[in-house]
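Shown here: the complex without one of its protein chains, the others still in place.
Per-chain numbering from 1; labels A and B assigned in written order.
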Amino acid sequence: MITTATGQRTSDVVSSPKPRPFAPFIWPAVAVILLVLTWPIVATIVQAFTFKGQFGVDHIPPVLNSRLFRVAFWNTIIFGLQSAFIAAIVAYPLAVYASTLGQIGRSVVMILVLLPFWTSILVKSFSLIVILGDQGIVRNAISALVGSGNAPTLIMNHVGVVIAMVHAFIPYLFFPILANLLNQDKRLRHAAFAMGASRFRAFWSVTFPLSFPSVCVGIVLSFILSLGYFVTPQLVGGRSDITLGVLIDYYTRETLNWSAASLSAIVLLLTGIICILAMSLIPNAGSLPLRERR
Amino acid sequence: MSTKLFKASWTTTLFSWSVLAFLLLPTLIVIPLSFGDPVELVFPPPVWSVRIYNQLWADAAWLNSATLSLRIGLASTVLATCIAVPAAYGLYRSSSAIRQLVYGLFMTPAVVPVVVLALGIYLYFVRIGLVGREVGLVVAHAVYAFPFVFAAVLSGMKDVDQNLERAAHVMGASHFYAFIHIVLPLLARSITAGALFAFLMSFDETVIAYFLASTEMTTLPVRMFQSVRWDSTPILAAVSTLLTVLSFAICMVAGIGLARKSKPS
Partner (left out) sequence: MSLNDDQTFRQRHVLHALLRTAHKLRQISYPSYMLEMGRHNMSNLLVDRVSKKYGTVTALHETSLSVDAGEFLTLLGPSGSGKSTLLNLICGLIDPSSGRILIDDRDVTREAMNKRGLGMVFQNYALFPHMDVRANVSFPLKVRKFASQEIKKRVDDALGAVQLLHLADRKPANISGGQQQRVSLARALVYQPKLILLDEPLGALDKNLRADMQYHIKQLQRERGITMIYVTHDQEEALSMSDRVAILSDGRIQQIGTPSEIYFNPTSLFCAKFLGEANIFSGFVQSSAEGTNVDIDGNLLPASPGPLKDGDPADLIVRPENIIVSHDPRRGFIQAFVKELAMVGSTVKIRATARLSEERAQEITIQTLNRPHMPSFEGTFWFGWNREDATVIPALQLPLASHQDQPGR
């Protein structure tokens, strides 16, 4: 066996092609992506530093310091963090449950999680408005319990946005945690029980710490996704629930302030990059004391 | 052999099913809603009828948006597949030093937030006059869906035995001939699954379509977006139901296709 420089293992027959016969297969994709993606992003970055045709940085501080921007930025962070954590709390027991099921049961649960995942966000937002709205079933049910005056507004506000985001993030936490749980060596829990631990203790001392890296990965992933959210805050949020994504739209469409829009986009990108770097710092994100591979 | 130790407690079970209900409810509730009152959306619907659907069929704007989304979806899927399949094949087989770099480039559309992508493409297309043009949206969606098709085909390449290509070469076939006649048929399942999901992604895609929209070119999701914000017509329920059915159908077809593939014949 020979391992090439890129880590691909090949048999003794190293098929060393004459000068790159596979390059032509790749060129079209490279060309399209460079043209339609890389170039626009570079152009956006350049645009962020261009105001009224002039290249410079003077126009940047006013935008960043404006109340609008700061509200949007903090909303983005808060929404993302709240939703990611709540989704983690909600998804974890679901993952635990799925890990205890047999092959078929687990597949069923996975399909049930994937179906809404692939449904259009607009359909989901629309449904949530109907369900959580003033005449919706949920509110009606709560009103029946606590009286219609005391029932909280669940939509067109901060709560609504968080609920919608949690709904979207659950799969991003469910699958990594499930994968981790399935990979854990069952004998570790067994050992804990043998030593007298209760079910909860075994979980808290053994299972949960081992699954922690995957929870972190899921939270960071969800947070990164939330940064660019554009549709959800506008549909199920209130007037003050502006995020960076909404702000970009506002600058582009309403005020035609493209530099401000690009600036917001850069801030968004940078935040995402920082999170990705943070993710690589999560210890043991990839490797854990796992079942021996037989 | 599952012992009591490894079964979930009843609280966990109950909670889990509640979560699943929470996940599925918004997706499923549009179905009964769409068969209800054409004036005001209320659950449970007081009357059952198909009048909302009749409204939909009669509404040219909505139908145009639907057909537009269909056109864009098909075209962008074709484009994405045409560049992604050879790219995945070429990258998998190549031993070049910049392999990782190219892989990173290919994954960029999936890593960048959609709104940043949409803004960049918008600013760029404005200058070259592609805003509001179908061609522009097709290309943008193709790039958006590209990483997905690419990843699907790349994982399918594991099952393509390189010896088959070598055999074809010895017998006189060029790399391209072998790719078309030997590799593609073996990748059929991965390509189909990738293409199906790429179509769904394009069909549901809102942000880029919104940025590139014009009054003549509003895709279905964009029209829905505007409708939810401004007029909230009950037609939304019908459209949502149809979209949900479409999503479910594609998931089922692709899922079954992939499941059969992983079974050794």
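Criterion: a residue touches a chain if its C-beta (ideal position, glycine included) is under 8 Å from a C-beta of that chain, and two chains touch if they have at least 3 such contacts.
Keep in mind that what you see is a predicted model, and the values were worked out from it rather than measured.
Among B:Ser18, B:Ser49, B:Thr67 or B:Asn163, only B:Asn163 touches the chain that is left out of the view. Contacts to the hidden chain, counted on subunit B, fall at residues 161, 163-164, 166-174, 177, 181-182, 185-186, 265.
Everything below uses one rule, namely that only the chains that are shown with their structure count from here on.
Looking at the complex, you find that subunit A touches subunit B at residues 4-6, 8, 13, 15-17, 20-26, 28-30, 32-34, 36-41, 43-44, 47, 90-91, 93-94, 96-98, 100, 102, 109, 111-116, 118-131, 135-137, 167, 170, 186, 189-190, 193, 199, 224-225, 227-231, 234-235, 244-245, 248-249, 252, 258, 261-262, 265, 268-269, 272, 276.
The part of subunit B that touches subunit A in the complex is made up of residues 2, 5-9, 12-13, 15-16, 19-20, 22-27, 29-30, 33, 41-43, 82-84, 86-87, 89-91, 93-97, 99-100, 102, 105-106, 108-109, 111-117, 119-124, 139-140, 142-143, 146, 150, 162, 166, 175, 179, 197, 200, 203-204, 206-207, 210-211, 221, 224-225, 228-229, 236-237, 240, 243-244, 247-248, 250-251, 255.
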